[in-house]
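The complex appears here without one of its protein chains, the remainder shown in place.
Chain lettering (A, B and C) follows the sequence in which the chains are written, and residue indices restart at 1 in each chain.
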Amino acid sequence: MGIRLGPNQYGKAENRVVRIRRDTGTPGRHEIRDLNVTTTLRGDFEDVHVTGDQAHGLPTDTQKNTAFAYAKLHGVSSPEDYALALATRLRDACTAAVEASVHVQELAWDRVPVGPDGHDHTFVRRGTEVRTTEVTVGATTTVTSGLTDLVLLKTTGSEYAGFQRDEFTTLEDAHDRILATSLTATWRHRDAGERDWDAAYAAVRAVLVETFASTHSLAMQHSLFEMGRAALEAHDDLVEVSLTAPNKHHFLVDLSPFGLDNEGEVYIAADRPYGLIEATVVRDDA
Amino acid sequence: MGIRLGPNQYGKAENRVVRIRRDTGTPGRHEIRDLNVTTTLRGDFEDVHVTGDQAHGLPTDTQKNTAFAYAKLHGVSSPEDYALALATRLRDACTAAVEASVHVQELAWDRVPVGPDGHDHTFVRRGTEVRTTEVTVGATTTVTSGLTDLVLLKTTGSEYAGFQRDEFTTLEDAHDRILATSLTATWRHRDAGERDWDAAYAAVRAVLVETFASTHSLAMQHSLFEMGRAALEAHDDLVEVSLTAPNKHHFLVDLSPFGLDNEGEVYIAADRPYGLIEATVVRDDA
Amino acid sequence: MGIRLGPNQYGKAENRVVRIRRDTGTPGRHEIRDLNVTTTLRGDFEDVHVTGDQAHGLPTDTQKNTAFAYAKLHGVSSPEDYALALATRLRDACTAAVEASVHVQELAWDRVPVGPDGHDHTFVRRGTEVRTTEVTVGATTTVTSGLTDLVLLKTTGSEYAGFQRDEFTTLEDAHDRILATSLTATWRHRDAGERDWDAAYAAVRAVLVETFASTHSLAMQHSLFEMGRAALEAHDDLVEVSLTAPNKHHFLVDLSPFGLDNEGEVYIAADRPYGLIEATVVRDDA
Partner (left out) sequence: MGIRLGPNQYGKAENRVVRIRRDTGTPGRHEIRDLNVTTTLRGDFEDVHVTGDQAHGLPTDTQKNTAFAYAKLHGVSSPEDYALALATRLRDACTAAVEASVHVQELAWDRVPVGPDGHDHTFVRRGTEVRTTEVTVGATTTVTSGLTDLVLLKTTGSEYAGFQRDEFTTLEDAHDRILATSLTATWRHRDAGERDWDAAYAAVRAVLVETFASTHSLAMQHSLFEMGRAALEAHDDLVEVSLTAPNKHHFLVDLSPFGLDNEGEVYIAADRPYGLIEATVVRDDA
């Protein structure tokens, strides 16, 4: 009976790297990039696990140091660009590594609205939404961009009807319901070549949000497919869009015991359970 | 040895009331108010506790029903206006109640940016920041408005120096540091008379944010006092401002082992511990 | 129109102090106390806020250093004893302080069950329940002990009936329901004199849990009062018990559409809203 090491990986999770740019061309005007960085190494780490010999494992503490040092050495022009540099460095630095991944969450800040261009050095957190990227440098290099916790809600323009029924089905057809979600989306780029990653992010995010709004939804799945299709159609650079959408149920409250009608006016937002819908939309030549 | 009931209260916490307005004057154009409502009753509930006789206790389930029914019956023109109506009703409805409080958290939504005026019926969650109100109806009526989780950060314009030192002090004077917080603020109104509560909220919030930005801070306490003072000076309607501010530390990372300088460019955002600063600023005639 | 500083306080929150005892009398056998410590100072901090002069404010960083240094200097024989020493030190060390409070949460660990007495130096976290203490040293000294997140549930022996009804009441009388809560309790000691704080804690906790179990409950309020009364009756040292209990609703699921009865067998555990019941039980001579 043989017992052996199977798939494994390790790294440093949630390095909270805050990078201030002070040399912005305008004296006293600063820029901020606020990142949560997780690094992961994969490769030949048999000894590290089985004999406990650490000679070919780069400490997670060193990975942390490198994440902060690279915020200075390479800078953070975008999460994608920074992650590419950091993943390449870590793959090269660790002798036993075959592949390095860097996952970045970016927290967005807006300038405090003072004066025509906003305050020079004071910022207010934009929201719950988080921009993400996952870069893997190995035999090939892949760059995925995305977002999480984008909370969307439509008060109409959403149906769910004509579904399969069995003996445990009590749900009625709904031809006008609230549709709400906290979207997680990722989109994989065709290659890792240089581009304006910030502009690319903004463009894909806008397509997703606009398509959610403009689609007359027949189901959350239907909305997700339309969103993925629209993103792929608008951006040749993308080869795959993955969408995860909890169906955050809003139930119409029965006010009839109190002699009140409720034509789509008062809802209770439920916590659990919730539908959980996941779909990937791909380009055929991907 | 006598043992007796001391202070007590009860209610229903976190009713997630979502109110859609469909009769907005523009067919198909909807408005949304998204509330988390907590009700609390105080009064003569001796029997309820000591003998278990519930005859004079209005169930929390009824309080929940009332919170939802009032979203329809009274409507939600603002959190404050809704809370006043609901607190008055609950105080009157419960025979043993002397006082009712209603606490509301409002989650903000923006229209999805489609067309010149935004989408008619699709919304995106604005951010982490939550607008709050606490209304108490009893012998007198008090209305407090506020906010929580307003995350602010300055990259400069903040000092902390000349503080008291003892044998456990290792901190150095700082004449240029990051100042960051997740602000909770409440402001008490002089009376409960009708006004434009939404406009009042926006105005006080703006003063707090602008003062945080424009104050050259000598300590978080100093910033808080200036913020409270500015709000009281700008709004005669307010008699007291309370501010709670965790000092979310951002530590400069030591990059010197790698031969790199770090003149205020790369920071680590720390989780715990954090300073916790609380101050109230009051009007003398309050 | 005068504007002035009102009530204020500051300190360092959530110092995660882990104290290992290695000199336990048995070589190689260790003990662990795992604390989350928050310090707070109150006093004459007018200058600190109004002029920004910090000369009489002891930095929160120093408070942090003191919390860790006192884990060594004074040791942690119990949260209460440690908090008393730390609060006294901080009140004395800060020239402008009139009063210092120290709040401690203790996370409990059990020895891993290896051998008759458990493993010498390996521990497993006991549970969600957290032991707490709040000590204030000022004109007088008060010691409050307590716990939070003690999750209790009875499957029967709980009623809620005969309550007040109004036009928004839909709830039916319940003569056999699940009663569940996540209890927060604090109990104030008559004085701060030395005693076996660990034994005192265990004894009061046991009375609360046993009374929750053995009381035929007519309402959550009724259970809370009985629990507080039992603790006061059993422990002369206590003068006041405060209890906060969310009523974690478990709703019987309607299985009748599927031709199934459900006599108290299948429930859904709801998240929100929840009842929130708070009561204090006091000794008359307190």
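As a working rule, a residue touches a chain if its C-beta (ideal position, glycine included) is under 8 Å from a C-beta of that chain, and two chains touch if they have at least 3 such contacts.
Source: prediction; values computed, not measured.
Though it is not drawn, the left-out chain touches A, B, C in the full complex. Check B:Phe168, B:Trp187 or B:Phe225 against the missing chain and you find that the one touching it is B:Phe168.
Although one chain is not displayed, chain A still touches it through residues 1-16, 38, 40, 45, 48-50, 52-62, 64-66, 69, 93-95, 160-166, 168-171, 217-219, 221-222, 224-225, 228-229, 232-233, 240, 242, 246-247, 272-285.
The omitted chain makes contact with chain C at the following residues, 15-22, 28, 30, 32, 34, 65, 68-69, 71-73, 109, 112-114, 119, 121-129, 150-157, 178, 209-210, 212-214, 250, 253, 255, 257-258, 260, 262-271.
Where chain B meets the chain that is not shown, the touching residues are 167-168, 170, 257-258, 271-272.
Everything below uses one rule, namely that only the chains that are shown with their structure count from here on.
The most distant chain from chain C, with centres taken as the mean of CA atoms, is A. Rotating chain A by 180 degrees superposes its CA atoms on those of chain C, with the angle stated to the nearest 5. Here the spacing of chain A and chain B, counted between their Cα centres, is 29 Å. Inter-chain centre distance (chain A to chain C, centres taken as mean C-alpha positions): 37 Å. For this pair, chain B with chain C, the centres built from the Cα atoms lie 24 Å apart.
For chain B, the set of residues that touch two or more other chains comprises 15-16, 65, 69.
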